[in-house]
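A protein chain is absent from this complex, but the other protein chains hold their places.
By letter and in written order, the chains are A and B; residue numbering begins at 1 in each of them.
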Amino acid sequence: MHIELAKWIPWIPAGAAVLCGLCAMKRQLRMASALICILAICATFGITVLISGSFSPNGNDPVKPRTVEVFDWISIWGQQVFSSRISAESYANENPGSKMIARDGTDGEKEFVVRKPIFVADFSYLLDSLTIVMLYVVTGVGALVAIYAAGYMAGDRGYARFFSAVCLFIFSMTTLVMADNLLLLFLGWEGVGLCSYLLIGYYYDKPTAVAAAKKAFVVNRIGDLGFLIGIFTAYIRYDTVVIHEMISTVSATMQNGATDWKDHLIPFMLMLGAFGKSAQLPLYVWLPDAMEGPTPVSALIHAATMVTAGVYLIVRLLPLFEISPYALPTVAVVGAVTALFAATIALCQYDIKRIYAYSTISQLGYMFLGVGFLSTAGGIFHLFTHAFFKALLFLTAGSVMHALAGQLDLRKMSGLRKKLPVTCWLMFAGCLALAGFPFTAGFFSKDMILAATFEKGINEQLILPNVMGVIGLLTALLTAFYAFRLWFRIFTGPEKYEMGAEHHGAEPDHGVRTSSSVQVEHVHDAHEVSWLMNAPLLVLACGALTAGFLGHEWIERMVVASTAEPARPPMMDEGVQLHGLMMVVSGVISVVGVMAAAYFHWLNRDATERFADRFVATVRVLTNKYYVDELYDAMIVRPLRVVGGIFYQVDRLVIDSLVMALGFLPRALGLAIQPSQRGALQGYGIGMAIGLVSIVVLVLMAIASGHNS
Amino acid sequence: MVVSELHSLVLSHFLFTGAVLFIFGLVGFLCRRNLIMMFLCTEMMFQGVVITLVGFSRFHGNLTGQTFVIFVLTVAAAEAALALGLVVLLFRRKRTLDPEAWGELQG
Partner (left out) sequence: MNWLLDLMLVLLLAMPLLSGVVLVLLPDLTKSMVRVFSLLATLATFVLSLIGACFFDWSNPAALSFVKSVEWVGAFGLQFGFGVNAISMWLVLLTTFLMPLVVLGSFSAIQDRVKEFFLWLLILESAMLGVFVATDIVFFHICFEFTLIPLYFLIGIYGSAQRLKAARVFFLYTFTGSMLTFSGLLYVAWRCDWVFSIATLYELAPQRLSEIEQAWVMGAMLAGFAVKVPLFPLHTWLPLAHTEAPTAGSVILAGVLLKLGTYALLQLAIPIAPIAADQFAPIIGLLAVVGILYAALICWVQKDIKKLIAYSSVSHLGFCVLGMFAFNAEGMAGSVMYMINHGLSTGALFLCVGMIYERFHTRQMSQMQGLAQIMPVWSFFMVFFCLASVGLPGLNGFVGEFLTLLGAFRAKYVLGPPYAVMAGFGLIFAAIYILFMVGKVVFGPLKVPRVENGHCLSCDLNLREIVTLTPLAAGCLWLGLQPSFILDTLTEPLEKIVEHLPQRTAVAHYTVDYPRIEVRMHMPMAQATKHAGL
């Protein structure tokens, strides 16, 4: 059966990662690594396409999830020893999953050991329609980005290292979305974190890149600790970490209503992990800095795939979140607040990639908003469309960087429409989708989320969803504005630009290679990128424009057919239907945003300055990103380091000297009695004689007193 | 007969002889100012103890004490060889046998 092929999905990229790593050793083989990587990811995409047929729901037939086992990983077995085969067998039959072995006991008789699993987490994959959607995103966008990167990274000395890490990333990410137990999911989770670390720090001779990589890893670790505690709690609550077993227990619990504190703790802990990986408040700080990595990485990892893992986690484990009445609303509130928060920061940034990074944070907030109000389909749909348009935006930003030798500052470029015609219109498509312009992909997915939010608020007469929905609308307005602020700034107005300082793709090379046509060209002037790089962008642009109306029914069916189907779906039939209205409202909002951006950043740029002057304080706060980095640094990082320093001194001075003082005692004693041992031989003799005599006297006295009594 | 004469010896004879030898040795060790003489005195103390052991061995009617004596004599012989050699070395260094000359060996 070709479903068995699924087990190769992670391992083909894993093998490719090793091959690429080996290619790094030989300079001549470096170019081959791109080919290996692209082929590997395409192969996984092919397998995804092959198996997806088996998981597409037809009509109302539920699609059975499939589990594909690869090999045992971590398992702990308990055992019972029996002396007869019959009792052993009956015990084994009572405990499913147990194994019986016979052996010679210590007393020479045969004994029978029944081993039953206490804790099991294997390398086995869960395949259902949700997994398929995620696989499409990961491998599809992955393949396109890899092709783009083959051109973008050309001439870089870490070429093979780059592709090795990308392959490793695809391995981890596919493992993450295919994992059938929480621990394997955690492996993928940390694995993508590692690849993110390696790729953010790709330009490792740049201190800022190294710092950003470290920050990403550490902030993610904070979330991961939450995740890990969530796994522990889930294990003591459900006695297993296998996802579908947990979910069936949860369904049972939900029916009989017997919840306890652990049911509430689990979703909140897992949420912490999701917020870390998906860069939500308060753990979002790493993502903007992560833009130090090469642009294809930002597109693939920090926009399209890895950062959406948090959304995937919540959708995958939806029943675990539904069981606690506080969990999902919290998700929604955090999502909405983050969406607005990040969108406001994006308004005042000048670094193209950072604007997109904040935009990603904001859009991820949107997804959480959707998931939080049980519109899992909306959340995943937005994840899907966002993967297209955000990858497109990042890659076009990469093209701009490529053209301008690494220039990222909006203030230093203008009117590039003529120089970069293709990039210009590709980015335009991406911006439209991001702004949620009518009938683009983002339009449909945002509409789905907002409609679901307001429907929940109105139908169940709750205030919270309505407030969050308004925040969502406000965010949509800001999104449209900042997306086009950027586009108008780059491509319209008078043509003037400064080349950047560095040549990405041609890092300080220590004289290794100099002859790349791309590189030689862009040293001279801004130029359009090669078609190797533009072809994947075209595909993404098509997706960004059309995935909305082509995909939304398919996604909805796929998501609802998986574990992510809400157990208590919002009242679809009775309540009001807001999709039509929402389309109109959000369409208008998006057009207004675009118009405003056009006015301030294309037609009348001076007005922007005057406008900004009126709100100096606000602008300063926004430009400095609400001073959150500084706050964290002052409140957490520095105090901890000071504590570390204090501990070290305590260790050296207090604890060590205490022990040393103990060690000094014998020495002091020795010094005190040293004078009596100065080498006078007969002195020693007298001492011995006195000792001897006194012992004898003592013994005699003892004997004498013994006789007396 | 020799045997009967021996029978007339009782334990206290042995002990007395041993104690006298030991005390002579001890006093000699403490008073003499000559390393070789001091060493010989320690040997004398040894012999005192050895005689005591033989006496007790006879008294108890078993051979344990005498066995010990053989060991002690062996060790004493080895030790005498070593110690005299050392004394000769010390003498060569300082041309004197006075133990006070080595008093600067402080721990």
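Basically, a residue touches a chain if its C-beta (ideal position, glycine included) is under 8 Å from a C-beta of that chain, and two chains touch if they have at least 3 such contacts.
The shown structure was predicted, so the numbers you read here are calculated from the model rather than taken from an experiment.
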(request) Would you mind listing the shown chains in contact with the chain that isn't displayed? (result) A
(message) For a quick check of understanding: of A:Met31, A:Val218, A:Met635 or A:Met688, which residue touches the chain that isn't displayed?
(response) A:Val218
(request) Specify the residue from the set A:Gly78, A:Gly97 or A:Gly670 that touches the hidden chain. (result) A:Gly78
(message) From the list A:Pro13, A:Gly142 or A:Gly191, pick the residue that touches the absent chain.
(response) A:Gly191
(message) Just to verify: which one of A:Met31, A:Leu50 or A:Ile101 makes contact with the chain not shown?
(response) A:Ile101
(request) With the full complex in mind, choose from A:Trp8, A:Tyr235, A:Trp554 or A:Tyr599 the residue touching the hidden chain. (result) A:Tyr235
(message) Residue by residue, what part of chain A touches the chain that was omitted?
(response) 24, 71-84, 87, 101, 103-106, 111, 118-119, 123, 183, 186-187, 189-191, 194, 197, 201, 204-207, 210-211, 213-214, 217-218, 221-222, 224-225, 228-229, 231-233, 235-237, 239, 260, 510, 640-641, 643-645, 647-648, 651, 655-656, 659, 663
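Rule of thumb we're sticking to: only the chains that are shown with their structure count from here on.
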(request) Let me have the rounded angstrom distance from the C-alpha centre of chain A over to the C-alpha centre of chain B, please. (result) 86
(request) Could you pull out which chain A residues touch chain B in their complex? (result) 670, 674, 677-682, 685-686, 689
(message) So in the complex, the part of chain B that touches chain A is made up of which residues?
(response) 26, 29-30, 38, 99-100, 102-107
